[in-house]
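Only one protein chain is missing; all other protein chains are in place.
Chains here go by letter, A, B, C, D and E, matching the order in which they are written, and residues are numbered from 1 within each.
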Amino acid sequence: MRAGGRRGCGVARVAGMGVSRFDVVKLEDLPDDLRERVEVIAAKSGFVPNVFLALAHRPAELRAFMDYHDALMYPAKEGPTLSAAERELIVVATSGANHCTYCVVAHGAILRVRSKDPELADKVATNPWGAALEPRQRAIVDLALQVAGDSATVSDEDLEAAREAGLTEDEIWDVGAITALFAMSNRIAHLTALAPNPEFYLMGRQPRS
Amino acid sequence: MRAGGRRGCGVARVAGMGVSRFDVVKLEDLPDDLRERVEVIAAKSGFVPNVFLALAHRPAELRAFMDYHDALMYPAKEGPTLSAAERELIVVATSGANHCTYCVVAHGAILRVRSKDPELADKVATNPWGAALEPRQRAIVDLALQVAGDSATVSDEDLEAAREAGLTEDEIWDVGAITALFAMSNRIAHLTALAPNPEFYLMGRQPRS
Amino acid sequence: MRAGGRRGCGVARVAGMGVSRFDVVKLEDLPDDLRERVEVIAAKSGFVPNVFLALAHRPAELRAFMDYHDALMYPAKEGPTLSAAERELIVVATSGANHCTYCVVAHGAILRVRSKDPELADKVATNPWGAALEPRQRAIVDLALQVAGDSATVSDEDLEAAREAGLTEDEIWDVGAITALFAMSNRIAHLTALAPNPEFYLMGRQPRS
Amino acid sequence: MRAGGRRGCGVARVAGMGVSRFDVVKLEDLPDDLRERVEVIAAKSGFVPNVFLALAHRPAELRAFMDYHDALMYPAKEGPTLSAAERELIVVATSGANHCTYCVVAHGAILRVRSKDPELADKVATNPWGAALEPRQRAIVDLALQVAGDSATVSDEDLEAAREAGLTEDEIWDVGAITALFAMSNRIAHLTALAPNPEFYLMGRQPRS
Amino acid sequence: MRAGGRRGCGVARVAGMGVSRFDVVKLEDLPDDLRERVEVIAAKSGFVPNVFLALAHRPAELRAFMDYHDALMYPAKEGPTLSAAERELIVVATSGANHCTYCVVAHGAILRVRSKDPELADKVATNPWGAALEPRQRAIVDLALQVAGDSATVSDEDLEAAREAGLTEDEIWDVGAITALFAMSNRIAHLTALAPNPEFYLMGRQPRS
Partner (left out) sequence: MRAGGRRGCGVARVAGMGVSRFDVVKLEDLPDDLRERVEVIAAKSGFVPNVFLALAHRPAELRAFMDYHDALMYPAKEGPTLSAAERELIVVATSGANHCTYCVVAHGAILRVRSKDPELADKVATNPWGAALEPRQRAIVDLALQVAGDSATVSDEDLEAAREAGLTEDEIWDVGAITALFAMSNRIAHLTALAPNPEFYLMGRQPRS
């Protein structure tokens, strides 16, 4: 299923590695509310992202995960707030720092789509500390990297630096909370050896014609 | 409020540090479903744990957090599974490794109550790598520490080692998922400089008479 | 003796773990000068701290350890100097950073007594980098953490920062030397798997009535 | 020049970042021997890889770099040896561990072409420790990661493990020497903030029709 | 005094750097018992090692330091025990890992003299993890490095490995305690920027004629 026909002769992939190290549930076996939410996503993407199938053997956890994710990534807000691309930027930068393949590949795709920049995701995932960014984005990524990698040292001065770069209290919370959510989700992806869907790798890389 | 009258003369605490760096919502201002859930907890504990007040300015996030937490910490299960004390052991060990004061103090209290051991929490929080534990507990804590601190390297061999110590697939998932949840919640506590309620410090330290 | 009767059902402790991995000497078998010094301490504390029993099979080392400890922790000084609570603050902060259970538990108790603050020790031991402290205490802890964890980089600028926070040359020496002494003693505690006396866990947590 | 017309609205890139922080030499200004070598590469790739333009202000260094690179990456050998894909696998894995965007993007493209696997490069660059690989490839990557990140500890036992996975002395040398060469070249790319050519990002991702 | 007349033109040393960042006491101003002990050492070495002058403004600390040092480095023992060269090997290996110039240079000199090997000290100080050593010495250095750098993880299995390499309980204690003593003394040397006496650099490098 994982593109077996295209296997190269130089470096072989491990046969039989699937979506997850744990039991995977089919879409049709999900509780109705979850199945319907995932079907909406699948209709937009053209496929069912593997993360839902891997979490589905624990419906209560999957439901809480989707609720948390949507509250932070698709907030219903008025007034100034982080853009959708900035939210994905946080995910890709911290997932890169955490070496999480699923999240880098899947959210890298979304970041390409949201930012309309075909290069940004690879740059930020590979070297989040050094990628060239505008000052506002650099402030977002710097705070996110600290929360991801060394949160015990987050100080009043660190938050003040974010404010000086123009972030509101609400945006600072979002940076920290999105980073925290993916600290969780990167770890679950590593526990399960979660495989990115093949479709994510190419998404957003080509100009639409 | 933070025990101001007991301030020592040798080392002064910072005046005015409150529950969180961000806005704190009062219990009565929570949406009804959340207020009722927190009131149940407060009735059992005798006080409202600060984490709920600090997350409450984002009700959707608080709701998802409580759902996720309850699914993992108070699961409705049959058959063999992690005990309540083992679940708290994971929280205290990884929160200690992550240097999260709120979670160490609050869940340290719960671990003392659940395990009926007044020393275990301090030992595991201070040195989760070296604390003397039974083999099953050591296997739980070892896997949790790897997921907490270096999840990118979690391998089939690591899960196999957990199985050899007697953990089921379901229990392994729980170890990883609880660790992941508190990877998130430790980071939110650090972002907010979340203060533990004074009551937690003493809870479970004394034999009940 | 280690609260065997209170063993919890959820998480079992390892049977047979004693005071130290190495031979432990009884108080009455110590050379007279050492026995008398330890008896004075035991009279004050109400028990013999395990560290003395664990070091006692090497009387010359125990004597040098006690001499060094007393010179730094109970100095006979005039003029401005670190308070007793500040000295314990250094011990607890660096022992927390070094994950030393014996020193965190034993000196955490002494810090609670000296500072009359029942929370400070747990906060500083768990997260010495982020605990909220007054500027003078923060400067003390910052220098101590650098000497504990990365002393090769201590520079003239670092000492100058301590001076600007109001520390005298004499106080800076004390911060460094106390940290260095407990760099030694944390390592001996880890070598021996030194068990804290049960009495330390509760000491200083309750208001005296 | 860097795809300015495709700039996204959500996350802006820093205007004016060029190929390198240092002077960049045009192809026609290179010494003849170097110009001719680069023209051969450009003819194959369809563009001049930026690394050559960035190193060219120091022709003697560029010449030595190309000589070293070709000796290790395109060796004229008989008998069993590392495949071309395996050589690129080493580069991508260690450049990922070193967070080098230029080398991950450029050699990721070559690895996709050589291995005919459109996913391998992203997996190995993001998480070289955990990517699922055949045992021979895992042994190659494990040794490479040790040489890249912690070479002082390389022991006889480490080389013996590589031999047990089937690597010859010659192949072990290649693993170590290629890793060492890119330890150098990753650092030069970081010094210069070397920008990958836009063409590399998409190369090898699509099935040839 | 620090070889001012031989100053090179290529790399200048900082003018005015002395023995210590703190007050240095002259030999004649030491309390009698300390002065006499240091005079014995100076008579053997041909000079007064700077460490004594730097610690001397705190006589009680210097006395405890010398007592501790002599108990561990010059023990009065019968039966099998660590050789004098092995004791210095521990000091040089861990001081190298701790990047302590004074202890590497001064104890490197003593190790050359004790081991009659002019190369061993430089090898072990530069790369204590990889230096080629006999199995007994490797076991000693491995345990010492763990106690120096990561003592919280020292386990029963680690001590068992030392026993299997032939170390007695007494020798294991010595390895740990010497390492711990120099964890302290390396930190004091870094706090004071303690300068090695020029004589140490050449000592033991040349065959005696």
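By definition in this document, a residue touches a chain if its C-beta (ideal position, glycine included) is under 8 Å from a C-beta of that chain, and two chains touch if they have at least 3 such contacts.
Nothing here was measured: the structure is a model prediction, and the numbers come from that model.
Student: Kindly note down the residues of chain E that lie in touch with the hidden chain.
Tutor: 2-3, 6-14, 17, 83-86, 89, 96, 99-101, 104-105, 111, 114-120, 122-123, 125-127, 129-134, 137, 190, 193, 196, 198, 201-202, 205-207
Student: Could you pull out which residues of chain C are in touch with the chain that's been left out?
Tutor: On the side of chain C, residues 152-155 touch the unshown chain.
Student: If the missing chain were put back, which residues of chain D would it touch?
Tutor: Those residues of chain D that touch the unshown chain are 21-23, 58, 60-61, 63-65, 67-68, 71-72, 98-100, 147-148, 151-152, 154, 156, 159, 169, 173, 176-177, 179-181, 183-188, 190-191, 193.
Simple rule for what comes next: only the chains that are shown with their structure count from here on.
Student: So which pair out of B-E, A-C or B-C basically repeats A-D, with more than half the contacts the same?
Tutor: B-C
Student: Report the inter-centroid distance (CA atoms only) between chain B and chain D in whole Å.
Tutor: Centre separation, chain B to chain D: 44 Å.
Student: Taking the mean of the C-alpha atoms as each chain's centre, how many Å separate chain A from chain B?
Tutor: Result: the chain centres lie 25 Å from each other.
Student: Taking each residue of chain D in turn, which ones touch at least two of the other chains?
Tutor: Residues 127, 129-130 of chain D each touch two or more of the other chains.
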